[in-house]
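Here's the structure, in structure tokens; my notes come after.
All protein chains of the complex are present and in place, except for one that has been dropped.
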Amino acid sequence: MLLDNTRFAYATGRIRVIERLLIDRSGYNRMIDAATVKEAAEVLSEAGYAVAGGTDIFAGKDPRRLGDSFGAHEIESLLEAERRKTGELLMEVSPDEYIANYFLIKNDYHNIKVILKAEFSGAGTYDPAWLSVPGVYEAGKLAGIITGRLYGDMPEIMRKAVSQALDIFGRTGDPQLSDIVLDSARFAQMKEYAAASGDTFLSGLAVVMIDMSNIKSALRCIKLGKAADFAERVLIRGGSMDISFFNALRDAEPQIIAEQLEGTRYGGIISGGIRSYLDEGKLVSLEKAADSCIIQYADKAKYVAIGPEPVIRYFVVKEYEIMNAGIILAGKTGGIPGNVIRERIRDAYA
Amino acid sequence: MQDWLTSMFNGNVIAFTGAALAVILAGMGSARGVGMVGEAAAGVITEDPSKFGQTILLQVLPGTQGIYGLLVAFVILNRIGVVGGEYLQITAVQGFLFLAAALPIGIVGYKSAIAQGRAAAAGIGIIAKRPEELAKGITFAVMVETYAVLALLASIIMIYGIRL
Partner (left out) sequence: MALIHVNPTRMELTRLKKRLVMARRGHKLLKDKRDELMKQFLDMIRRNRELRIKVEKLLVKAYGDFEIARAVMSANVMNESLMFPKQKMEVDVSTRNIMSVNVPVMEFNLESDNESSIYPYGFAETSAQLDDSIESLYKVLPEMLELGVIEKSVQLLAAEIEKTRRRVNALEYVIIPQLNETTRYITMKLDENERGNLTRLMKVKDMMIEQVRKNALNESS
């Protein structure tokens, strides 16, 4: 253990410095209370956004006309650039491949979905900007592997998932089912990376992430009136709650559903979200609560001086920071009142 | 065989082993500690080169155990006359006593250097976030030093307590 942790000394040191740039509650408040979108985006500039590759999105733009020129497209490319930068940092600081892969494999499965859907649609083409980089595998290589069906270099889980996705789409013509296959495989592979890293904190994070995905998916299936066999497919194996637990919820009374979910170890955090779902039929606050569970799990690493935990925590928090930036900027452009935005953003870094 | 065993349990061989252990264990610990802090410091410097002066202060802290180990080895060698004075032939019992005396600084030095390295690496975290709190970070790391010093003290007292 002792020996293992010291490998993260460099990563921890670097993370400690850039951690200071993470936006905290007061930063978000400044963004939300800003008079213009540009002012809000300036908080992001201070947090190091939009400096990847030396491109400054504000270059040559008149701040007074920013309402026009700083639209949804600019916001999206700004956030995408930040995601990319974060992914590259992750690869740089991670002393072994597993932790970086754990976070990046999401992008690969996203890319696989894009490539497959392009193939399904018959056109076979897609906008390269839709691919998420960096992934564990280079996106172009991935496309070659899939279109050529040359799965040689793929890990077992991914290979199985791709051929299964192709097969199920071939039989049903339903892109949702192929997505679901890939989603399950993504989590399975994350678990595998976590196990391979030998880090219990990362394995624990994988379990929390799977649990959260399952709670959200289970309620979504109930809400949309999906059949039992569909729900079975959507639920991800390997979480702390058994699939049968969710199956039992299917036909339960709302009150029972709430009590059951509140009885889990996440009960305290997700309780409000579940109640709001039962009262209003909206999953907005539950989704936020689910993200809170993940953030709070990561925050357990707050006082760990050195080791993989602070690194993992940084990347979890950073992901939600980018999400929050998106929520706030979109809210500001759409003229949504500050208190509504404040309700929607995820827990701030502290 | 008998010859070989006798020569093995020659007092001087055992005393040399003790001196060697003091240097090896304490040195290994220090190297690990200093290395760990160095890595953490390198991480900080990558992002913020202006912190070099502060981080170097923390990095040297786990290095003291290695020096203590060397000191103990020197004292042992001095007692048996390898360094200065007359080279003494000592008995096996005396040799074992020297070996025992070397153990505190060897073992405690090894462990405490790593522990101090961790504390200092955590101190690097303090520097990264709040450079003005450098003194506190150093204080935490220095606390570990106490036990290395105590072990050094014990080793030295023991070495001088051996009658030749």
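For reference, chains read A and B in written order, and residue numbers begin at 1 within each chain.
The working rule: a residue touches a chain if its C-beta (ideal position, glycine included) is under 8 Å from a C-beta of that chain, and two chains touch if they have at least 3 such contacts.
What you see is a predicted model, and the numbers here were worked out from it, not measured in a lab.
**Student:** Thinking of the complex as a whole, which visible chains are touched by the chain that is not shown?
**Tutor:** In the entire complex, chains touched by the missing one are A.
**Student:** Which residue, A:Gly48, A:Pro95, A:Pro175 or A:Gly272, contacts the hidden chain when the whole complex is considered?
**Tutor:** Counting the whole complex, the residue in contact with the absent chain is A:Pro175.
**Student:** Taking the entire complex into account, which one of A:Arg7, A:Lys160 or A:Arg220 touches the absent chain?
**Tutor:** Checking each option in A:Arg7, A:Lys160 or A:Arg220, the one touching the absent chain turns out to be A:Arg220.
**Student:** Just name the one of A:Ser26, A:Ser121 or A:Thr147 that touches the chain not displayed here.
**Tutor:** A:Ser121
**Student:** One chain isn't shown here. Among A:Leu205, A:Leu283 or A:Ala348, which residue touches it?
**Tutor:** Of all options in A:Leu205, A:Leu283 or A:Ala348, contact with the hidden chain holds for A:Leu283.
**Student:** Which positions on chain A touch the chain that was left off?
**Tutor:** Residues 76, 79-80, 83, 106, 110, 113-114, 117-118, 120-121, 126-127, 129-132, 174-176, 179-180, 182-184, 186-187, 213, 216-217, 219-221, 223-227, 234, 236, 282-284, 286-287, 322-323, 326-327, 330-331, 334, 344 of chain A touch the chain that is not shown.
The rule is short, and it goes like this: only the chains that are shown with their structure count from here on.
**Student:** Could you grab the centroid distance between chain A and chain B? Build each centroid from C-alpha atoms only and quote it in angstrom.
**Tutor:** 47
**Student:** Under the touch definition given earlier, write down the residues of chain B that touch chain A in their complex.
**Tutor:** For chain B paired with chain A, touching residues are 32, 35-48, 51, 114, 117-119, 121-122, 124-125, 128-129.
**Student:** Mind listing the chain A positions that touch chain B in their complex?
**Tutor:** By the definition above, chain A touches chain B via 2, 6, 9-20, 93, 305-306, 310.
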